[in-house]
Structure formats: C-alpha cells, structure tokens
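First the structure, which I've put down as structure tokens, then a few questions once you've had a look.
Of the protein chains in this complex, all but one are displayed in their positions.
Up next, chain A:
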Amino acid sequence: MSARTLPLLFLNLGGEMLYILDQRLRAQSIPGEKARKDEWTDVDRKRVMNDIITTMFNRKFMEELFKPQDLYSKKALRTVYDRLAHASIMRLNQASMDKLYDLMTMAFKYQVLLCPRPRDILLVTFNHLDAIKDFISDSPGILNQVDETFRRLIETYNCLSDGEFQLIRQTLLIFFQDMHIRVSIFLKDKVQNSNGRFVLPISGPVPWGTEVPGTIRIFNHKGVEVKRAEFTTAGNYITPQREGSFELYGDRVLKLGTNMYSVTRPVETHMSASSKNLASQAKENIAPNPLAKEELNFLARLLGGLDIQKPAGGETGFRLNLFTTDEEEEHAAQTRPEELSYKVINIEATQEPGRRAELSRILGELDVAEPRPGSAEKGEDLLALMDGL
C-alpha cells in the first residue's frame, strides 16, 4: 500500500463534491430579487462554494494531509466530507448527504479505473483543481491557497516513478473495491452497466508511451530487426495526439476529472442491494477500528477548530436537497438498504449533567482554540463526535 494516497483521494473526492453541489445549487437557485427568505440565490451559491473551498484548502489541514500515512477508514473519510459539506450556511439531510457521497465515490472510482497510465491520476487531480480555481476565480485569497496546494502536489508527485503511481492506483482501487452503486448519468451515457460495473472500452487512444497493440518484431543476435509480424484482436486502438501537461497551467488533454454535470441533467442513484459482496463489505465497516477514534479526534480538531464565517443575524442555514422533491428525499431515506448505510456518527449536543464533568476533562486535554463567544455549539460538536464513537 502506498502512504501517499490520501491527498489524491481527498482532493479528487472533494472536487466531485463541489461539481455536484454547484450543479444542485444552480438548479435550485432563484434570481436575487424574486427569492423568498428560504430560497437560494446566486450570491448564496457563490458563498457556499467559497466557504467549502476555503475549508478544504486550509493550510494546516493540507500540511497534515500531505504527511505520509495510510488511508482513513471509509467511516472516517465519510465524516470528513460530512463536516466539509456543512462548512457553510448549507444543510443537508442524511439522505441527501448519502446520495452526495455515493455520487462522489462512484465518479472517482470510475476515473481511477479508466486512467490510461497510473500517473494520469495526477492529471485527473489537476482537472479537479483547475475547475475549483474557476469556482473561486474572483477571490484571490482562496485562489492563492489552491495554487499553493497545486504546487505541493507537483512537488510531491511529479517525480514519482510509474511503479510508485501504480501502487497508489492499487491502493485507491482496493479502497473502492466492490462498490457498484448505479448512477443514472453513468447508465444513460453507457459508461456503467446495469449491474453497476463500469464499461471498459477496448478502443480509442492508447496511453502516452504505449504502442498500438499488434506488432511483433524479431531481432537477430546482433540486435538487427530481421522480421516483423502482425496480429489482430477485437481492440480498435489509435495513437494518442499529445501528452497532458503536468505544470501549474496547461492543457491536461485527459477528460477524466472534468465536470460532467450540467444544470439540466439531474443525477440519481439506484441502490443495488442484492449483491452478496455488499453484505461482507457492510460487516467490514461495522468491525470496530481502534484507530478510528484517533483519526476522528484529529480531523475533528482540524475541521472543528477552523474559523468558519457564521452568518450574522441568526440565520439557521439553507437546506439543499440532492433529490428533486422533499418527498423523494424522504422516500430515499426510508428505503436505503441496510447494507449500504454509512452509519455516520450523528452530531448531537448532549445535555446530560452527569457527562459534563467527563466531557470537560476531555475538552481540557484537547488542543482547541480559545472558546470565542458563540462557539459553544462547535465545542459541543467536538465532544459529541467523540462521544458517539
């Protein structure tokens, strides 16, 4: 397993999340003057995107992320995105958050699987970052943060060998193994089969550095080519035009990792619950991970301690629905198969007096920023997070 996989996993999944949120926010936004108090406007959308991107690219978080380490457990990673999605005025119900996470993971799984060369996973990451920079193009402060992360990626990964990238790719594929959630945009585009498996094309350009299959060349003992033969297969490959750019700016050539959503294409997922594999995967998720507590403490500290702009004037936050109607969302929550439940830790503030002493002690041991007025809620979030483990 490669200890350098987490930054790529985090950034690409984050990128997909932003694509989906941006699409849903646009689909549900109302022109500013006409909007009621509880409806989305363009200004709200930009703000949500800015807030989430600012949180995602926080310098301290990035520093920790890039340290060589094993991948977080699926549970821990899901919790990170839960917190990230709630880094702004936007709220998501469990059903919508589940759907969001399903879409994110299946999209990135697809991108990893279809990468022509192992190192093209870097181009996929750059595609996501290019798009993120576009989302915040009029905020130079955040743009700087993203560029810094970009440079760190280039510094860390551009020099790795093919073998090391293949190890990273294998680490990612193992993380995504046995996930076969059907996504309607993939099904429609014939990129995914009805059994949830992705279509692997046997035509198109070969990876940069690979020859189109079909030629056998024989050399004599002096190294001179003496014979050439051809063989045919069902594949229909062509030579690629050019290589994608691994610089800060440039044409990536590869389309994987670019935004495939648009306002007019609603995204649905279908739960395929009958697979035996899912049962064993669910079992694996339930088994207690002794490190989970450490991971979550650490993440919670970083994300919980970040200075997020809370809306002035006591707004409670807008709810975003990943489904087309509230009824659909409700229905999805009730019908989600047990095996596919992410068993997310629910964040609830606890009121029991008996626990306060214990909780205060734990709080005292944590490296949390000085409590500011109005941040009591965040402190309780942290404690409740640990409490739920």
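Simple rule for what comes next: a residue touches a chain if its C-beta (ideal position, glycine included) is under 8 Å from a C-beta of that chain, and two chains touch if they have at least 3 such contacts; residues count from 1.
Basically, contacts and distances are computed from a predicted model.
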item: Name under which UniProt lists the unshown chain, selected from "IBH1-like N-terminal domain-containing protein", "WDR54 protein", "UDP-arabinopyranose mutase" or "Carboxylesterase protein"; value: "WDR54 protein"
item: Option touching the unshown chain, where A:T41, A:Q94 or A:Q166 are the choices; value: A:Q166
item: Residue, one of A:G15, A:P116 or A:G257, that touches the chain absent here; value: A:P116
item: Absent-chain interface as seen on chain A, which is shown; value: 1-4, 68-69, 113, 116-118, 161-164, 166-167, 173, 177-178, 180, 193, 197-200, 202, 206-207, 209-221, 223, 226-227, 229, 231, 233-235, 237, 276-277
